[in-house]
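One chain of protein is taken out of this complex; the other chains stay put.
Labels run A and B following the written order; every chain starts at residue 1.
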Amino acid sequence: MRQDLIQEVADCHKIYLGDESRRFGQAESISFPTTEGEMTAVLTRMWKSQTPVTIQGGRTGLAAAAVPQGGHILNLTRMNGVLGLREAEGRFFLRVQPGVVLSQLRDNIARRTFDTKGWDADSLYAYHRFQVGAEQFFPPDPTEASATLGGMAACNASGARSYRYGPVRQHITALRLTLSSGDPLILRRGECRAKDRELLLHTEGGNTLTLTLPTYQMPRTKNASGYYIEDNMDAIDLFIGSDGTLGVVSELELALSPLPGHIWGVSCFFAHEEQSLCFVEAVRSLGDAIGAIEYFNCGVFELLRRNKEENPAFSGLPDIPRNADNAVYVELHCTCRKDAEELLYTLGQYMEAQGGHEENTWVARTQEDLDLLHFFRHAAPECVNLLIDQRRKLHPGIAKLGTDMSVPDDCLHQVIAMYRRDLKEAGLEHAVWGHIGNNHLHVNILPWNEDDFAVGKALYRHWAEAVTEMGGAVSAEHGVGKIKAEYLDVMYGPMHIREMQQLKAALDPEWILGQGTLFPVRKEASV
Amino acid sequence: MKIVVCVKQVPGTARVPLDPVTHTIRREGTRSVLNPFDSCALEQAVQIAERTGAKTLALSMGIADTELLLRDAISRGIDGGMLLSDRAFAGADTLATAYTLSMGIRRAGGADLVLCGKMAVDGDTGQIGPELAEFLGMAHVTQVTKILAVTDKSVTVKRKAEGESQLLQVRLPALLTVVREGCVPRLPSIRGIRAGERARVPVLDANGLGVDTGRTGLAGSPTQVVRTFMPQRESEAVSLGGSAQEQSTALISLLQEVGTYA
Partner (left out) sequence: MPKLHIDSALCSGCGLCQSACAFGAIAVAGKRAVVAQSRCILCQGCIGACPRKAIALEAEKPDSVDSVHHKGVWVFGEMKDGNPHPVTQELLGKGRSLADDLGCKLTVAVPGLDAARYSKTLIQAGADEVLLCESPSLAQKLEEPFAELLAREIGERRPEIVLIGATPFGRSLAPRIAAKLNTGLTADCTELAVDPETRLLLQTRPAFGGNLMATIVTKNHRPQMATVRPGVMAPATLNSDRRGTVRHAEYDVAYSAVQLLQRIQEQTDSDLSAAQVVVCAGRGIGEKKNLRLVRQLAQALGGTYGVTRPLVDLGWSDQSRQIGQTGWSVRPKLLISCGVSGAVQHLAGIGGTEMVIAINNNENAPIFSAAHYRVVGDCVEILEQMLLELKARHN
């Protein structure tokens, strides 16, 4: 192992002590391995000295999973190679290292250009086929495109398009992991399944692990809370969404999908919230061609209108129609133009059926227009961050308070009514937006001071209980990380938490990986 | 009042990637789009029409499927479109293009105000506007950032000059080329798209337009490309390697050496 692989954390490493959750931690050492060999060497060293390890990718996570609580930071951003390509049954599969950045990956796929240095002959042949074949894309679209693939796998990332394409889990066909002891584990989808709740894993080091899976039933909704557990589950799914607590991903195989010929975005403005909720339910019936359904409430409009006037960075925002209270954004993914047109006119009819008007729509059919709507959609979280940063100057005790909960389809009206009622009663400023297609909305409370913040936190907990009762998930896409560990408890209860801890202990007996993530450290190394 | 907006279809993206091995241009499956500067010209025209009741027309010289672009303009609030399309128009430089467009505007009954985008992203010359104005015999102003007042006799505009802005009053008929600043082109609504689909867009060829084909297309272009080539690619640069931290330290030392940073 080269001398300078493991470094002492110094001033210049400050940025690595925090992530997008705006939490900060501490650590004694840090490394940036470039190969699996280096990564394993570091892990082995830490395992021998029982030093806790926090795994990091792009540090774009919102739940502080990448924030270290002492010990060593294993930063994988320099393991960013694309290693090979495979074609099977008309689909393409890309092998990547965990530090590959999503935006870079998207760019490479769109331009059909990869750095193929070191690729074997099979990969080069597949590359040629990829360059001349139909256009491909990688569907998962989390908001922060500077995320790394390893991180996306760790939190089972989702985005607007997960409505149609599912979370990243559905696009990972193989993983190569290293357990905390340095023992590698290779998992290919379909090759290793549990028997009911018993799972047998065979590592590359020749060890066999018998895992007893927790007994809980996951909610049927969009879910990124705790371990993915199912009867007869595929072993690979246990590690996807495990928030950096079970093993370190050293390689992923990603499935690419054919790019729909026509992607159109339609923003539909309504005067009343009830109209949009019914509209959403109607749109859900339109089937496969709907790529995404997103929502922005009146609180978002207020924020955007204010920022457009005051902040030059947002002067490029289009003017929101005067009489609009909220908007539903629908994305159409069609093979041919005719289908897209027909669907568009159907949306117009559905709008009118709810008392809306089809002239109160923005339709994006060109890349420039789609980018504008993209900018519009991402302005909401950006404006919230700016606002909180501003208010935090006077009240340092406040922080961002955004929920990430999902409920089943039939609870949509109920959960929105609950949010509206509770926030009105508490008198809290707020903005709500999100993936309404999956009944997954981000309720962002905008506290003015520490009192607001405390009331907000209490509401959050109350909602976690209510959402669990409705059969939903407390974290639908951001992951539990460190900041939502208490809500995982609300969702599953102490017994199931213990089961998860036992599962972790079977894979990481010394409890080295991701301390503080998902649940507190257990004093006993094994049970 | 009659406003004509000249628009052009250009390749989908200005970001043209290079094949790393052969160093030639790679097409990315790009679709043709409306020249981004022209979307601002269209938006300005629609805004003026909303204020004054003027009639607006989108005009383009291009291949057959440029018609889609004109329908898209109609979906964003333009009243009508006209396409000038003929093999005889292909290969035109700016002079030949300006001539052809001027004939189109005459055929459409003339214009009080002609709007063009500042330049096309694939040609970058910014020459069509002034040349077209000369052929139409109207005054022209380039780099217009804001159209402040419109009457049936004149327009008052703000434009960018070097190191300053200028307020000008221009007598109609006139041609303006507009820049993108402060302009957010509106998106079509579902209703607008339906209007665009249903509109009648006349397509005129050389005969229909009554042009002298010796002045259109390649035949009418004084400038010709005689050679295209890749610029030299050898890199004799000194590499600074290592981790981000190491590179940063090396850079700062280098800056100290050259005296930029003490």
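We adopt the following convention: a residue touches a chain if its C-beta (ideal position, glycine included) is under 8 Å from a C-beta of that chain, and two chains touch if they have at least 3 such contacts.
As the structure is a prediction and not an experimental result, all values here were calculated from the model.
**Student:** For the chain that is not shown, enumerate the shown chains it touches in the whole assembly.
**Tutor:** Spelled out, the missing chain touches these shown chains: A, B.
**Student:** In the whole complex, not just what's shown, which of B:52, B:151, B:207 or B:248 touches the removed chain?
**Tutor:** Reading the full complex, the residue touching the unseen chain is B:248.
**Student:** State which residues belonging to chain B touch the missing partner chain.
**Tutor:** With respect to the unshown chain, the touching residues of chain B are 10-12, 14-16, 18-20, 22-27, 30, 32, 36, 62-64, 87-88, 90-91, 93-95, 98, 119, 121-122, 124-135, 139-143, 156, 160-171, 174, 179-181, 217-219, 221-235, 237-241, 244-245, 247-249, 251-252, 254-255, 258, 260-261.
**Student:** Counting contacts across the full complex, list the positions on chain A that touch the omitted chain.
**Tutor:** These residues touch the chain not displayed: 11-12, 14-15, 77, 103, 115, 146, 313, 316, 371.
The definition used in the following text is that only the chains that are shown with their structure count from here on.
**Student:** Between chain A and chain B, what is the gap in Å from one C-alpha centre to the other?
**Tutor:** 40
**Student:** How about chain A: which of its residues touch chain B in the complex?
**Tutor:** The touching residues are 12, 32, 78, 110-113, 115, 135, 266, 315-319, 341, 344-345, 347-348, 351, 358-369, 372-373.
**Student:** Quick one: in the complex, what on chain B touches chain A?
**Tutor:** By the definition above, chain B touches chain A via 12-13, 17, 19-20, 26, 28-29, 33-34, 36, 39, 72, 75, 182, 184, 186-194, 197, 243, 245, 248.
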